[in-house]
Structure formats: structure tokens, C-alpha cells
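With one protein chain removed, the remaining protein chains of the complex are shown where they sit.
Showing chain A:
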Amino acid sequence: MYHSVVFALLYFSLTSAQVDSESTVNAVSHVQLSPEPKSLYVRSCQMDQMDPMDPMDPMDPMDPMDPFPCPRPSSLDPNGRSMDVVDETLEHDPRRCHELLINFSQSSSNLVCCAGGAARPVRLCEGCYKYYRVFSTNNTGCEMSILQSDQLQVVFHIASFLQDLWFRAKCQGTALCLFNLYFNPSLKTRSVKVNLFSHGGNSTVCTNCSDQYGNLSNLYTRLEKNLSLCMDLQDAMNITRREWSKTFGCTVPIRDTIPVILVSLFLCFLPAIFYLSSFLHTKQKTRRLIMRESYSRVSTCLVMSRASNAMSRHIVHAVSLEACWRLSCM
């Protein structure tokens, strides 16, 4: 049975300048994912580097190779009711607000649809950016009528859920992600390839691709340190790593057990020697005692004998006096 494993090697090929600290990432980026396993094309790693980058307009979100196509806006809701019925309670230019509501529901459902498709492996930021852009286009003027006229606040909750999802995937803002690289013309895009290997080439994968894997791993570590990376990249890298070390078994750490045990035995033996030798060779610290003047004992005896005399308890007297003398003569 042909069970193909998709080995997604995100390969950031570096230009001469390499990656320096903050913003100038001279790397990256176009991902080709074939939707059907049958059309996998297997290449050797060496060939990838020579591939010219895909010329495309980075500003066009609606690229023809939309990996997660979602239904186009339609003017019918699932029940077939025409959405053109205007809610008369929407004050303040009701028609426009109603339009906004329709737009919102469509764009959010598109975004949800896309996000679901892009869940595993995570391609949320990259695949659904265009829907998010449509979804998040700000329209003002209808807050009162749409957001604040009931307790349920459907629109608010849908919007905040989607926004939260988007933020948690770090698709927003300064995080480095594939679409950032599309839309930021200041970054020179180079090439990132998705290499698809069949399971068959196990032994060759480790030898052929170890350089690339090493480079990729280093690059990722460096990027991770300086920039925040979006979930797409993190997930791709996680999958890559897992495939690399688990499926292909390419990472083989060298265990060093016997030297480690010997060295640690030696190190743990040192304190024993130390304590033994300091026990044997150091002179024990002694304290010189100061004898209290014995007067207090004598005076105690006097006091006690006086007291017992007064009470004429002679036996007690004798006993305590004897005890006194014994103590004071110590």
C-alpha cells in the first residue's frame, strides 16, 4: 500500500546577507501545496535551490491558487429567505446598516469556513488572510443599532471570537509569517519550497537533506529568538522536526554514558574525601567554659536553709542543704 508521508520541509534559503537581528529577513516565501496526494512530485533537494521563484503579485490576495476556496457571497440565507428584508428597528440609515450586517455575516462565515479548512496543518494566516481582510474592514456608523440593541450581541461575540483566533495564531502585527512576506515588498522574497518525499526514500533523506535541515533548523532558531513567528511557521517547523527525527529517524544523539558515569562518580567522591580528611586532620573546635562563681550556689543554700529554718521543716532543710553542698562542690 502506498502510504505517502508529506514531508514538509520549509526551506528558507539564505541570500548572502543572511539574517540579521530584527527586521531584514532576506528570506522566504511561497508555499506550494498540492491538494491531492497523487500529484505529489518528488524532487531531490539539490534541484529545489535552483528553482526560480514564482513570480506573482504580492499584493493580490485573491491568487488563483487559493488553497481553501470558500463559497462566494450569495444573497440567499440557508432557509431561502431573502436577506433583503430590512429590519425597520435599525435606525440611522437602516438600509446601509442592514447591508453591513449581511456583509459581516458572509465575510465571517467565509473566514470560519477557511479557518476550518486550514486547521491541520495550520495554514491559517497564510490561507485565510484575504478573508480576514474582508472580514475586518472597519465600517462605522451602525454600532448603536447593530451592537447595542440587544443582550445577545451576536455580532460582537462572533467578531471577538474570530479576532481572538486570529490574534492567538499570531497572524497579526509584527509576527513574521508567510503573508507578511508577500505583502511587504521591502523584503526580498527568495524561495521556500515544500518538498514532498515518499516514505520510500528513508535512508537517502537523512543523507541528502541533512544540510538543508541543519540550515533550516538554525535559521528557525535564530528567527525564533529575535522575532515572533506566526502559528503557520511554528507548526510547519514542528511537523518538519517531528518527521525528521521520528518518521525518518535522522537525529541520532551520541550517548556518552560510561564517561559521564565515571566523571560523576569522581566528582561525587570528592566531598567524601574532603569530609573525611577534615574530620581526621582538623583539630576539633572546642569552647572554653567560664565557670560561674560558686557564690550563688552557696547563697542559694543559705537562702534555702533560712527559709526552711523559718518554717521549721528540718527534714526538708537537711535534704536540701545536702543537695546544695553536693551541687556546689561539683
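In the analysis below, a contact is a pair of C-beta atoms (placed from the backbone, for glycine too) under 8 Å apart; a residue touches a chain by one contact, two chains touch by 3 or more; residues count from 1.
In this text, contacts and distances are computed from a predicted model.
J.: One chain of this complex is missing from the view, so tell me which of "Glyoxylate/hydroxypyruvate reductase HPR3", "Chloride channel protein", "Coatomer subunit epsilon" or "Dynein regulatory complex subunit 7" is its UniProt name.
T.: Matching "Glyoxylate/hydroxypyruvate reductase HPR3", "Chloride channel protein", "Coatomer subunit epsilon" or "Dynein regulatory complex subunit 7" to the record, the invisible chain is "Chloride channel protein".
J.: For the chain left off this view, which of A:F104, A:Y129, A:W166 or A:W244 is in contact with it?
T.: That would be A:W244, which touches the missing chain.
J.: So that we can see where the missing chain sits, which residues of chain A does it touch?
T.: Residue positions of chain A that touch the missing chain: 217, 234, 237-238, 241-242, 244-246, 251, 253-256, 259-260, 262-264, 267-268, 270-271, 274-275, 278-279, 282-293, 295-297, 299-300, 303, 320, 323-324, 327, 330.
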